[in-house]
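Every protein chain but one is kept in place in this view of the complex.
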Amino acid sequence: MQTPTLFALLLLMILVAYGTGFSRAIAAARSSGGVRSLASLPSYYGVHTALWCGLPALIILGFWLAFDDAIIRAMVMGAIADKPESISGQNLLYAQIQNLAAGNLVGEMTPQLQAAAERLTSLRESGRWMQTAIILILAVGLGAFAMLRISPEMRARERVEKVLRAILLICACAAIFTTVGILLSVLFESLRFFQSVPVTEFLFGLQWSPQMALRADQVGSSGAFGAVPLFTGTLMVSAIAMFVAVPVGLMSAIYLAEYASKRVRSVAKPLLEILAGVPTVVYGFFAALTVAPFIRDLAQSVGLEASSESALAAGLVMGVMIIPFVSSLSDDVINAVPQSLRDGALGLGSTRSETVRKVVIPAALPGIVGGVLLAVSRAIGETMIVVMAAGLAANLTANPLESVTTVTVQIVTLLVGDQEFDSPKTLAAFALGLMLFISTLILNFIALHVVKKYREQYD
Amino acid sequence: MTTMTLNAGGTAPAQDQADQAAESKTVKNREANPSAEVNETVGSPFCDDAKLRMRNVNVFYGEAQAIHDVSLDIGRNQVVAMIGPSGCGKSTFLRCLNRMNDTIEGCRVEGDLTLDGDPIYGPKVDVVPLRARVGMVFQKPNPFPKSIYENVAYGPKIHGIASRRAELDEIVENSLRRAGLWNEVKDRLDKPGTGLSGGQQQRLCIARAIAVSPEVILMDEPCSALDPIATARIEELIDELRENYTIAIVTHSMQQAARVSQRTAYFHLGKLVEVNDTETVFTNPEHALTEAYITGRFG
Amino acid sequence: MTTMTLNAGGTAPAQDQADQAAESKTVKNREANPSAEVNETVGSPFCDDAKLRMRNVNVFYGEAQAIHDVSLDIGRNQVVAMIGPSGCGKSTFLRCLNRMNDTIEGCRVEGDLTLDGDPIYGPKVDVVPLRARVGMVFQKPNPFPKSIYENVAYGPKIHGIASRRAELDEIVENSLRRAGLWNEVKDRLDKPGTGLSGGQQQRLCIARAIAVSPEVILMDEPCSALDPIATARIEELIDELRENYTIAIVTHSMQQAARVSQRTAYFHLGKLVEVNDTETVFTNPEHALTEAYITGRFG
Amino acid sequence: MTDLTQTQVRERIEARLANRHRKEKIFRGFGIASIAFGVLAVLVLFTDIISKGSSAFVQTDIQLQVTYDPATLGIETVDEESLAWANFDGVIRNALRERFPDVSGRRDKRELYSLVSSGAVFELRERLEANPELLGKTETLWFNADDDVDTYVKSLSDSEEGFLGRTSEQKAEWIRTLYASGELEKRFNTTFFTNGDSREPEQAGIRAALMGSLFTLLVTLILSFPIGVAAAIYLEEFAPKNRWTDLIEVNINNLAAVPSIVFGLLGLAIFINFFELPRSAPLVGGLVLTLMTLPTIIISSRASLKSVPPSIREAAMGMGASRMQVVLHHVLPLAMPGMLTGAIIGMAQALGETAPLLMIGMVAFIVDVPSGITDPSTVLPVQIFLWADSPERAFVERTSAAIMVLLAVLITMNTCAVWLRKKLERRW
Partner (left out) sequence: ARDHISIVGSSTVYPFTTVVAERFSRSTQFKTPVVESTGTGGGMKLFCQGVGESTADLTGASRRIKQSELEMCNDNGVDVVEVQIGYDGIVLANAKTAKPFALTRKDIFLALAKDVPNPDGSESLVANPYKTWKDVNPTLPAHKIEVLGPPPTSGTRDAFVELAMEGGCKKYDWIAAKKSSDKNAYKSICHNIREDGAYVEAGENDNLIVNKLAANPNALGIFGFSFLDQNADKVQGSLIEGQEPTFESIADNSYPVSRPLFVYLKKAHVDVVPGIKQFMAEFTSERAWGEEGYLADKGMIPLPTPQRQQVATNVRKLNALTNLAAK
């Protein structure tokens, strides 16, 4: 049976298991004095049975799908007498066999290949049969097992909830695993980078110019890897963006939640949310071709020196992009503040704005901070707008009219540009990633403590 | 329900009768409903030196009408008690007086209401000074999720009543003392007001309301969570306040109404049945419904 | 404050005295504090056929101790009233009995508590059936933001009490009737429970609690927002329930305590001062503090 | 109060009133201005995109009288093998030469042939393959014109001159002739919606990228929303509150700040190199985007879980509901609007992301429309990115048109979520 069909069948069986578990529980209850005599609701018995029926089968199916190719491959290759020594040679041979089995004739055909391809086909066939059989037997068997064990004393709810909780825990761990994965994927390259560039130079160096030799014969420039200008650039662009996004976003949220009529709110909020989904290329073009020249001309008209790419242009446009992060999330949490608190403040004669500023916002602070943090994060992570509107030159400057670059931009250009995987130039991307990770971690710790300190729990 | 007129006991729909019979076993005679239709308020709803003047007030929650054509005056430096069975519209009526009903979606208020002759409702009315003049203690205590100090200092701060910190401290202490809470919280002024016990929260809300010295204070069951002594403290406070302030108080305790108020208004199913001197109401009620209520025959 | 032991009136710190003097003008003699130290509960805290058994209970909110070494039994099919000044720890104590204190951050409970001999606290105790057995009506009415029907039906649904819709309808109607709310809400069962008046919400919460027929019902001032008739309805309900259930009720109304309870416990500043037959407590209190409280001399 | 009389208080309140009202007005004004600013930004972006992209929805077609001449084609019968090397180019060329008989010279002929899209040949082949009886017959057909022709024709309506670009004056003359005689016509550009990518602008379509985006988003949505909500619930409702939970919280917030390309690196390492999933597949793209959007969803879900008042949890717990029931029955419904907001924003981000996809091979030229989550495919933003980087002038309008398609997807997606959110929202 094909996997999707099997999957659908399994789903069906899970449903059936639920139904039988449910009705068996009811039956058991009837013999022992009503539903109340059950330790849990009948539906929990249903879910319990369904879990027994579906969960192990699904897990096994998952493992099967993950490993069956490797096993079949080992079996096919094992049967070939004179296979190449090297892994890559074997890879190729197997690819060829696969293609043969799929009916794509490439290269010359030997009887040996022919036999292997046939073996592959038959193994796959029988594998599928086995898979179907095992999964179905497992599902039916365990489902029946669980069903037979249904008794009024069984605490089905607790069992189900334990499983649910375990699933929740696993989901929560996804974030941890991601972090570990990210750390692992940048750590080793970073260490290699720090072997050629001293940490101190990286951390405190004021010049960033990754013009490392690209070719063995191109000894030319040596490159400078001082990350300070990148971090100041990141800081400046993000700060400008937040300067736009936080007031605009927060005020929009407040207006939507506290002042606007329902109709205005139901139109304006989704409209603002679109801003988060406009592709960054669009913002980039807009920033580079409309905003940046405008700023330059404006600055020049008041006698300021301004370049055509400026941190200001990128920051402003980026700020527009992240408005919804602040506005929508804040709007939700502001809306969730109980009306009784507003009543309390209004009843004392506060104006609406005072109510909002002094009572509602403090009560909604954790959520608002969450939104702002997300917005900052997005600002730090954005590349396209900066590349297009602020340039790529790492200037150590405090002047927003000059062009700057950010850490993320450098990471991206280093990773997608012409690279060599041993040269510090490319490795620098990983070091930057690590540094960024650590610095945002520190910032987040600070944010957490600030929020904890100011958190006002209502009710 | 709100549109139903009260009939003489015998004509109430049979179903209702059955219901109420089921609900009540010990309270006998509740269906021996005094034969009375509430068409007009009996007693003396009006007075000469009225601080608050309400005429033909109707309040609707969406479709449902919660207050039916109520007219009432509240005199200067008077304490008016509002009594009536649960759900009869006391809170709703009270909330009209400082326009707190504005915050409830779908709530609509009709009628003429004036404070010192100035209209309360109206496009040009500024609710901010109105609410500063007409303070309110809500039925459910709703302290801000701030420190106890901040809770009380909130009003004076936003209105700029205290110019210096010391003044503010004084107001806070004074208000808490008058609400009979100072001793219990003086060591934990910086702790959240939400961490107080139910009765403490209620007194905190009273302290918060009097901290801005409003001219009129609306109290919605201010002593419901208080022990007798604390209740006495609040009643004493009300007495004290009456010298300068006008007070409307909702209470379920007839005794309390009798103790603190000069006039008593009896509400029933959204209608103002009777208003009279407290004395009169409790000793010699004019309306049969009032009598039934105060003698405990009708809920 | 919580660690302070009560001294004879004269030795109270001067500042306190001054404060209280300021707070109280009418309630005289409040500082004529009965000379008594609360070291041990007087009266008869224990009983033979105890449904709930509490021994040496201490409760802390963070650093502050709210309950000091309280031991008490609540007998089967008994109504125990808990009285005491606001903030003395009644709610806190009540919430220990079905572990609702678990939900408060920083709240720590010590001591032995058992229900029918089974421990209430303990690593292996499942709070879910515990709370199904020990129902609670909170001090502040907290209906779910769902329809009135859903509010009452929720408990029976999750406990599988009703298997069919008709059964559920019946339970809902019955509970609402018993709480004296049916007539007022029968036409709006699908409207949100949060749109009810204060007293209606309170009755809704009572109806919600009795809908699951718990063995023990903890009621924290269940009648605080109710008019006398509704109160009578609830008291009647309590009487009715007592036949099968065990009830602990917190109240500020001495009269109510006297009316509904068999035993009365008097709390003071986190300590259980006296427990006795209700009769005895109100006619012949053993402890000076109790006497002072019920005669209205001490808050 | 002892020393402040009521009148004094009244005076002080009055004194500040005007000021406070001014502040209130200003505050409100800021609110309106903020919203206006945001909405204006949306409108500006929209008008900009629409004004640039709407012209891509029409396409210049050219009418030719083609003869399926076996001699020109070099085939006798219509079968797969002969079609493979049949000279359809010749057929088109003949048709053009017949239309303009006096064109001679290599260069001019080349110019002439370039009037028709190079895709015409394949259309012709498909047509003959489907109708073998046409062999030897003549018929009049419409073909896509070349992109240069298209650009020129479209620019004619803007100005007298028109934008010649690479078009020679002579070719422009032919185009004008054909246009005047109705043999050149602007028609609705169906190609754009039915084709995959192509290097010939007139043949390029959005279908493959659109399907790719839908598959990718499907994977992302199916994984990230439940996982994100589940993680948030665990952390907010079940996890013990201690330093570890703090660490996890910080850690999740931090993940939101990880540059998206790093997620690409991670995806490459885990899904492609370790699990050996195929490159360029929506499955892997969806997984990577899931990792990327998870923090957004978790953070917003936690924020909205936090904002559910504790009294509701208490009430349910007091009824004997288990923690899980409290969450599922009471907390989750109340927190759902906020969670949906997180999903809206997270998915919007996922829909517009390119950088991480580069690492897993989705920044690619893909012609065939994917039919499943393991087929090679690209996504809308990548298509936009690639077209924006193409030299051909005609891709400029297609870039904007693709952006319009992306926005349409975004708006459709949001509308569903917003509708749901509105249904679930309530204030208590």
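Letters are used for the chains, namely A, B, C and D, taken in the order the chains are written, and counting of residues starts over at 1 for each.
Following the convention adopted for this analysis, a residue touches a chain if its C-beta (ideal position, glycine included) is under 8 Å from a C-beta of that chain, and two chains touch if they have at least 3 such contacts.
All figures in this text were calculated on a predicted structure; none of them were measured in a lab.
Participant: May I ask you to name the displayed chains that the omitted chain touches in the full complex?
Facilitator: Among the chains that are shown, those touched by the missing chain are A, D.
Participant: Have a look at A:Q98, A:T132 or A:S196 and name the one touching the chain we're not showing.
Facilitator: For the chain that is not drawn, the touching residue is A:Q98.
Participant: Which residue from D:E14, D:E76, D:E173 or D:D368 sits in contact with the chain not drawn here?
Facilitator: Only one of D:E14, D:E76, D:E173 or D:D368 touches the chain omitted from view, namely D:D368.
Participant: Of A:L271, A:I295, A:V387 or A:V407, which one is in contact with the hidden chain?
Facilitator: A:V387
Participant: Which residue among A:S23, A:Q112 or A:S209 touches the omitted chain?
Facilitator: With A:S23, A:Q112 or A:S209 as choices, the missing chain is touched by A:S209.
Participant: List the subunit A residues touching the unshown chain?
Facilitator: So the residues of subunit A touching the missing chain come out as 86-89, 91-92, 94-96, 98-99, 101-102, 104-108, 209-211, 214-216, 218-222, 284-285, 288-289, 293, 307-309, 387-388, 391-393, 395, 402-403, 405, 413-422, 425-426.
Participant: List the residues of subunit D that touch the chain left out of this view.
Facilitator: 84, 110, 114, 118-119, 122, 163-166, 198-200, 272, 276, 278-280, 358, 361, 363-368, 376, 386, 388-393, 396
What we mean here is this: only the chains that are shown with their structure count from here on.
Participant: Pick the pair with more C-beta contacts: A-D or B-D?
Facilitator: A-D
Participant: Roughly how far is subunit C from subunit D, going centre to centre by Cα mean, in whole Å?
Facilitator: Between these chains, centre-to-centre, one finds 60 Å.
Participant: Where does subunit B touch two or more other chains at once, residue-wise?
Facilitator: Within subunit B, the residues that touch at least two other chains are 128-129, 132-133, 140, 158-159, 212.
Participant: Could you check subunit A for residues that touch two or more other chains and list them?
Facilitator: 157, 339, 349, 351, 354, 457-459
Participant: Classify the chain contact graph as line, ring, star, complete or other.
Facilitator: Topology of the interface graph: complete, with all chain pairs in contact.
Participant: With touch defined as at the start, can you tell me which subunit D residues reach subunit C in the complex?
Facilitator: Residue list for subunit D touching subunit C: 241, 310-322, 325, 329-330, 334, 426, 428.
Participant: Would you pull the subunit A residues touching subunit B in the complex into a rising list?
Facilitator: 339-351, 354, 358-359, 362-363, 456-459
Participant: Under the definition above, what is the set of subunit C residues touching subunit D in their complex?
Facilitator: Where subunit C meets subunit D, its residues are 98, 100, 103, 105, 127-133, 135-136, 138, 140, 142-145, 154-155, 158-159, 192, 194, 205, 208-209, 212, 214.
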